[in-house]
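One protein chain is absent from this view; the other protein chains keep their places.
Coming up: chain A.
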Amino acid sequence: MPPAEGADVPPTPNSNPNIPPITKSAITAMRHPPPESKESLRLRRYVILSFWAVAIFIGLPIWWKTTAIYRAELPLQIMTDWADGKICRPVFPLRISVEAPTLQLQDAHNLIRATQHALDDLNEFSAHHLRLMLADAPLSAANASQQVVISGGPGDRSDDEDIALSIRLIPIETGTAPRSILQPYAPTLDVYYSPNQIPPPSSTGSPLATFIAHELHKIFAEEQTLLAHLLSTTSNVYTAKMKSLSSETVTELERQSTRTLKYAPTYHLTFSLFSPTFMPSSWEIEAALQQYLSPLLETFSSISNFTVDTQVQLYATFSPSIRQPEYDENLKAWTLRKEDLSGFINAAEWPLSPSIGVSPTVNFILYVPDQSQSPLLVKESGANSWLVPQWGGVLILNPAVTGQSPMTLTKDALTPAMHTFSEQLLSLLGLPQSPASLPLRLSTLKRVRAASLLFSASSTLGALARLTKALKSIPIPDNVAKSVDTAIAHLQQSCSDLRDGRFQGALENARIAETAAEKAFFEKSMVGQVYFPDEHKVAVYLPLLGPVAVPLIMAGMKELKSLRGR
């Protein structure tokens, strides 16, 4: 505590003799340093300035450059527009050729015009329309239906496929007329008519024209429903058509879309034989697949490819967590309850996901029950097979003769299983139920797949655009922009292919677009692990910049002060 002012205390010199008393004269005697020379002043200012210059012109840009997140330019607006369906509104113009070798050209044109008229009246789904044209005379047909036939040169591969369906007009003298027969293995509709049913040139409608129009409408009804459903779920454009569908149809469509596998360019099929005992220990699966499945897979090759593997697992029981089967006296069989079927697959122990390649796996399981529990059936329906949506199918193979189950399952024994599996596969792949002609159903599937790929690629682009806007701190490398460009180009191509009725091309382009869009979205380096709280930033920068910044700033301030003082 300092002594109070004015207290009668002598100054302290005596109390501490070692320290010389500070007197006023000593302070005045202290000499100032000599004034700085102009040069040294300037030099010092230059030094400070140059330090600042280094910090600002070299340090700052380097810091900026090294901490900046590289974001390639993406066509955000276009991507969003694709996702919103503003750019491409898919249409499905189907060309139907009419072969009428026995008809006069004029009559044929009249008939086609009348039929086209009736068709247009029937159609309430504007995106999907059928165009009739006369075969064997492409030029006049093109004129007749007021459309331009675009095909990529003579002998073009897709030229043949451009015709969705051909109608053969066959005159008959007897029998009911008109009547029609759809060829089951060719996209051909045979229409039988009696010659007097040809409409006169002046009339606008005729029974034959109406009949053909109705037949065509019936053939393509399911395709229209499928496409309308697809379009209405992704955009709100075609809700009118959807409203006309009954609620049962809608539920069925929903069920179908739940069941159908997501599109993949390649599927991997795994056929597994599981048995709780040591037999059967082998099966003639290769021959069975060769005979019963490969033709089917080959027909699908324009849509998807397939790889197949098989396995046999012995002593593999079904899942122990479900209730054990009970013996049913009426059915004379062991029964599983329907609600237990979903837990039947012993996911913990059955090796079902081979992780081969990049394609999704479709599982087909053949279960041969223990003899003490054979035959094994589903309680409610007495069936022995079921389908697991988006996963595969299961079939319980009860030996034909009760008693000894064979060591080897022959090809004949596998036939019913193969039959079921092929039906399940068709159902999983989303092949429509009608019409009866297989090529027509396949081409329907092609159109549906093309449209759904188009939508999914567009929505991926939209998601990427939204994320780019929302997450500012995610880096976007150049190859993302490249992939986006590829995707957009192929989407465009696919859309125009659809418009021109080249559905194979549309599918291929949509497939490429989808792959590119996925690649862009799942770019490996776009990992947003970027949130740092402000405390972290301070903690990182302060130890680095603090010691540097303090002398720089202090010196600068001092210099500025002296400048102002002068």
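Just so we're on the same page, contacts are C-beta pairs under 8 Å (C-beta built on N, C-alpha and C of every residue); 3 or more make two chains touch, one makes a residue touch a chain; residues count from 1.
FYI, contacts and distances are computed from a predicted model.
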Which of "GPI-anchor transamidase", "Eukaryotic translation initiation factor 3 subunit G", "Protein FAM114A2" or "Ras-related protein Rab-2A" matches, in UniProt, the chain that is not displayed: "GPI-anchor transamidase"
Which listed residue, A:P101, A:G357 or A:P551, touches the chain dropped from view? A:G357
Thinking of the whole complex, not just what is shown, which of A:S194, A:T249 or A:N305 touches the missing chain? A:N305
Sole touch to the unshown chain from A:I87, A:A135 or A:V250: residue A:V250
Among A:D190, A:E349 or A:E559, which one is in touch with the chain left out? A:E349
Which chain A residues would touch the chain omitted from the figure, given the whole complex? 155, 184-186, 247, 250-251, 254-255, 258-259, 262, 266, 291-292, 295-296, 298-299, 305, 307, 319, 321-323, 338-343, 345, 347-349, 352-353, 355, 357-358, 360, 378, 380-383, 385-391, 415-416, 419-420, 422-424, 438-439, 459-460, 463, 466-467, 470-471, 521-531, 533
